[in-house]
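Only one protein chain is missing from this complex, and each of the others stays in its spot.
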Amino acid sequence: MNLNRFLCIAGQGAARRLAVGLLLTTAGVLGASAATAASKVEQPIEFPHDTHAGKMGINCLYCHTYARRSAVSGIPPLQKCMGCHQNIESVKDRPRIKQLFEYWEKKEPIPWKKVHDLPEFVRFSHERHVQRFYFKQERPIQEACMPCHGDVKGMTVAEKVQPLSMGWCVSCHEQDHRIDNVSAKTSNGPNDCWQCHK
Amino acid sequence: MDHLNKEKDIREDIAWAQINKDVLRSLEKPRPMFWVLFGLAVAMFSVGVGCEIYQYRTGMGVANMNNPHMWGLYIATFIFWIGMSHSGTLLSAILHIIHADWRKPIYRFAEAMTTFSLMTAGLFVMVHLGRLWQFYYAVPYPNERWTWPNFQSPLLWDAMAIFTYLSSSIIFLYVGSIPDFAICRDNAKGWRKTFYTVLALGWMGTDRQWRNFRVAYLTVACFLIPLAVSVHSIVASDFAMSQQPGWHVTSFPPYFVAGALYSGCAAIITLFIVLRYTFRFEEYMTMPILDKVARLTFAIAMVWTYLNLIEFASVWYGHDPYSKDVLIQKATGPFAPFWWMMIFCGSIVPFALAVKKFRANLTIMMIVSLLLNLGMWLERWMIVAPTYSHGYYPWTWDHDQWPSFVQWGIVFGSFGWFGLLFMIFCKLVPSVSMYEVKEMVYHRTLANKHSREA
Amino acid sequence: MSTTYMLRDWTKLRETHPQPGPAAGHNEYKWAMAIDLDVCTGCNACVVACYAENNLPVVGKEKYSHGQAMHWIRIERYWNEEDIETPHQGAQFLPMLCQQCEAAPCETVCPVGATNHTADGLNSQVYNRCIGSRYCSANCPYKVRYFNWYNYPEQEMVWPEPLPMQLNPDLTVRTKGVMEKCTFCVQRLTAAKNTARNEGRTVKDGEVTTACAQACPTGAITFGNMVDPYSQVSEKWRRQQVELHKDQQDKDKNGGSNGLRGYRIFEELRPYPSIMYLERMRDTKA
Partner (left out) sequence: MSNINRRDFLKVLGWSGATVAVAGCGNTSVESGAETVMSYVQPEDFVVPGIGVYYASTCTQCEASCGVTGRVREGRILKLEGNPESAINQGRLCGLGQAAVQHHYNPDRLKEPMLRQGGSLQATTWDKAMALLAEKTGNLKGEQFALLSGGLSGHLKVLVQNYVDSLGSKNLYVYDALTPAVNRAVSQKLYGTATPRFHLDKAQVIVSFGADFLDTWVSPVHFASQYAQFRKAQQRMPSEKARGTLVQIEPRMTLTGANADRWIPIIPGTEGILALGLANALLKSGAAAKNLPAAVVSAVQAYDKARINKETGVSGEVFDKLVTLLSERSPSLVLSGPSAEGHAHGAQNAAAIMLLNVVLGNVGRTITAPAKLPFPQLAAAEGNSAALTAFNDGLAQGRFKTVFIYDANPVYTAPEFMKLRDNLQKAEFKVAFAHYLDETALEADLVLPLDSALEDWGTHIAAYQSGGIELTMQQPLMEKLYPNGTRSLGDVMLDLLKQRRADEYKGFADYYTYLKIALTRNKGAFSDAPADDEAFWNQALSHGVLRVKGQEQPISVNAAALDITQPAPTGDDQFPFHLVPAVRSGFRDGRHANLPWLQETPDSLTTLVWDSWVEIHPKTAERMGIKEGDILEIASKNGSIKTQAYLFPGVQPDTVAVPLGQGHEALGRYAKGVGVNPFKLLDPVFDQSTGELAMHATRVKVSKTGAHVKVVKEEGWSPLPINTQQGRKLVATIAADKANLSKEV
C-alpha cells in the first residue's frame, strides 16, 4: 500500500507509468495502453469550443444539457444549434455554419465522433459528478469539468487530455473532496467495484 | 553387524574412472529407440496442446464441466503432479540431512523429476483458468489499476508456494550437479564442451570450492524441506479451507503430504527401473537400493492408509451429516468403482512391497509402482469429483457428469510433456551423480576397513 | 479495490459480524430480502424477469443437458418424502438465488478479489476482474454462481439479430470464462441511489426493487433496505425474530415451537445469508 502511495506521489500519467514500468514490464505495458496521449479527432464539423465556451463564455450545460440529469452528457440536438444560429446573420455564410444548415435541412443528425469514450463495462455518471462539483460545491462550471475534459476553452474540437483509465479514476476517488461549499465536511469517491463496473 | 552379510548397496572395488565412463556413456549419442520414444512423447504432448487450444478458443464448456462440477480432472491431475514432485526433495534433501548415503546414486533423477513435475503442475493451474489470458491478475505487482490479488485465497498461496518451490528446487538440482558438469566438461567435445563449461561455472574441485559447495548444498537442502511440506499442505488447504462437505477436513494437509511422498516414491521406483534398464546402471542402481526404496515406500503407504482411515473415521463419527453423505456416496455412488480401485491400489497393492521375493523382482516392482501411481491419481480425482456431485445442495446434485475428451486429452498430454522434459534431461545431465557415488564408494571402503580392523 | 481500500474494507467488512448498520460498515444501506414460500406459486415469472433484466443468455437444449444453464434465479420443486405415492400436499417450491451472504464463502477464496463485499452488504461480482478459477462456485453452499462456459454472444442461437436490441445497456453481456450471479439488480440500486443522493436523501422504501420482486404475481418477494428500521423487509425480519448476525436464532434455541415462520437456509454454515424465507403452510384439516 505504501508502494501505492509512492506511485500516487510519483503522480499521474508518464511519471507513474515510468515508475511502474521499472517495477514490472507488464505493468508498464498496461499503464501505457491505459493512458493514451491527447489525440485530435476528425469531426464532421470542426466545432470551435474555444469560440462558444471561451469567447462567448457559454455554460457547458447549456449545450451538453443532459449532463446534470443523466449518466451521459449528451451531444446537443441539431435543434439546439439552430436555436441560436438561425438568428445570427453575421456568421451565416461561414463554411461550418453552412454545413450545419445542410444537416438541418436534411433533418438528419450530425455523426459526431466520440472523443471521451469509456469502455462499455464502465458505469460512469456525469449526473453525479456535475451535481457534486458544480451544484453542491458551486464552482464555476469550467472548473467542474476540467479535471476530466481539460481546458476546453482552449480547444476547437474537444481533445482527450486525461487517460480515463481505472487507476486515474481511483487516484481521484481516493482523495477527500468537500461535500459542498458551506460545510467543511469532506468525503472521498465511492470505492465499491460495482460503483463503476457493470 | 547384519549389514555385512547382506548384499552390498554398491561394489567398493569399483574404479572412479569406471564410474565416469559408465555414467558419461548415458550422455552419448542416443540410440534410435530413444528417438522413437521421444517422438511418442512429442505426439502425446501435442494431443494435449491441441485440446488446450480448442478449449482456449471455444471456452471451458468443451471440457464438459458444469454447475456443480466446477473443477474437473485438471485440479485432480494438478495435485497429482505436485505430489510427484515430493520424491526428489525426500530423497535428496531429507535423506541427505539424515545421512542415508544409499540415496546417492538415485537422487539426481529424482530431483529432476521434482522440477519437471512441478512445471507440469504449473501448467494445469493455467489450463484450469477460464480466462487464461488474464492470469496475471493473480500476480501481486503494482500496476496502473492499483489493484492487488486477494491474499486470503488459498489459490494465491498455491501459486506463490509452487513458484517458490519450483525455483528453489531448480537451484537445488543445479547446484547439486555442478561438480558433475565439470566432469562432463572435461570429457566433452564440440558444442557440448561450451555448454558444460558455462554450466560448470569454472569448477576446479579446489578445497575452497568444495567447502563452499557443501555449505550451499546443505543450506538449500534445509530450505527445501519445509517448502516441500508447506507446498502440499497449501494445496491441501485449497480444499480444507473451503467449506464443502468432504473437503473441510483438518487432517487434509498431513494426508496430502503423505500422499505426495507416497506417489513420489512410487514414481521413483518406476523411473529407477527404467533408467537401470536403459542405461545399464546395474552397477549403481543396485537391487539393495531398490529394496530400500521399496521398503520406504511401503512405510509411507501405511502412513497414508492410516491417515486415510483417520479421515473416514473423523467424518463417520463427526457431527456433519453432509460429509458423511458424501463419504457414503463415494463408496456406493457412481464413483464407487474408482473409489474402491483407489483403496485397492493405495492400501492393498503396497503389501506386495512387504514381500522380499517381490522386491527382488523388477517386473513385479514395475507393475506395482505403476499401480500405486494409478491409485494416487485416482485418490486425487476422488477428492475433487464426488464432493461436487453430491455437495450441500441436493437440487444441483449431478451424478452423470463425465469429463470430456478435452479433459482426458490434456491429462494424457501432460504425461507426454513430462516424458519429453525427462528424456531431454537424461541426455544432457548425468542422471547418476558421479561425485557422490564416488564419495559413497570411498566411505563404504573406509567403513569396511575399520570394521575389518576392529 | 486499491490496497488502501482492500485493507480497510477487510477489517471493516469481514471481522465484525454483520449487524445491519454502521457496525458492519453498512453506512446507509443493507439490501436484503424476505421470500414468503406460502404464497410463492412456482410460476417462474421471476425467472423470466431476470432473463429480461440481466441479459442472461439462453443456452439451448444441448448445453442445458450438460447443466450449463445460466438462470440467476431458479425455481426448485421438491416432493414431500412422506407421501411419495401421491403428493396430497402438493409440491414444494423454492426460489433460489444468490443469498448475498454477509460472510460469503465465495469472497474469501477468489484469488483476484473479483468478488467482494460492498458497503451496501451486497456480494459483488466484477466480471472484468474475474479470471475464471471457479473457486467461488466451488465454495458456494447454494451453488447459485453461474460460469460462462462459452462465449454466448457468439453462439448463433443465443442472440441472433435483432434480439440483441432487447439487451439492457445498464449492464454488460458477459464473455466466456467469467463467473456471474444474481446481483440484486445492482444497476437499479445504483440508479436509485444516485437519484437519492442528488436530492440529498437516502433511497425510500419501495422506491427501488429487483426485477424478480417486481414481477412476482403474488408479491411473495419483499426487497428492501435493512438499515432503515421502518422498511417492509426489516419489519418482516423483526416480526419473525430472525437476526442477520446470528448463526442460530434465539427463537429456534428451545425446539422453536413458537409458530414463527422465518428461517434462513444453511444458517448453521455461518454465511449469514441476506435472504429470509418464510415457511410454507399447509392446512392439515383439508
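Per-chain residue numbering starts at 1, and chain names A, B and C are given in the order in which the chains are listed.
The rule we apply is simple: contacts are C-beta pairs under 8 Å (C-beta built on N, C-alpha and C of every residue); 3 or more make two chains touch, one makes a residue touch a chain.
Bear in mind the structure is a predicted one, so any value in this text is a computation, not a measurement.
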Checklist line | Residue in contact with the excluded chain [from A:E102, A:D117 or A:E143] | finding: A:D117
Next item on the list: Please pick, from C:E76, C:E207 or C:D247, the residue that touches the omitted chain in the full complex.
Entry: C:E76
Next item on the list: Against the chain that's been left off, what residues of chain C make contact? List them.
Entry: 36-39, 41-45, 47-49, 51-53, 55, 58-61, 64-65, 69, 71, 74-81, 84-94, 127-128, 130, 153, 157, 160-169, 172-175, 177-178, 211, 214-220, 232, 235-236, 239-240, 257-261, 263, 265-266, 277, 279-286
Check: If you put the missing chain back, which residues of chain B would it touch?
Finding: 131, 133-134, 145, 321, 325, 389, 392-400
Note to self: Considering the whole complex, not just the chains shown, which residues of chain A touch the missing one?
What the structure shows: 30, 33-36, 39, 41-42, 66, 69-72, 74-79, 104, 107-121, 160, 163-166, 198
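Criterion: only the chains that are shown with their structure count from here on.
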Next item on the list: Have a look and report which chain pair racks up the highest count of C-beta pairs in contact.
Entry: B-C
Next item on the list: Please compute the C-alpha centroid of chain B, do the same for chain C, then give the distance between them in whole Å.
Entry: 43
Next item on the list: List, in ascending order, every residue of chain C touching at least 2 other chains.
Entry: 1-3, 6, 116, 129
Margin query: Can you list every residue of chain A that touches 2 or more other chains, as numbers and ranges?
Written below: 3-4, 170
Checklist line | Touching residues on chain A, where the partner in the complex is chain C | finding: 1, 3-4, 120-121, 123, 125, 127-128, 131, 170, 174, 191-195, 197-198
Check: Of all residues in chain A, which touch chain B in the complex?
Finding: 3-4, 7, 16-17, 20, 23-24, 26-27, 30-31, 34-35, 165-167, 170-171
Check: What residues on chain C touch chain A, complex-wise?
Finding: 1-7, 9, 116, 118-120, 122, 124, 126-129, 170-172, 183, 186-187, 190, 194, 197-198
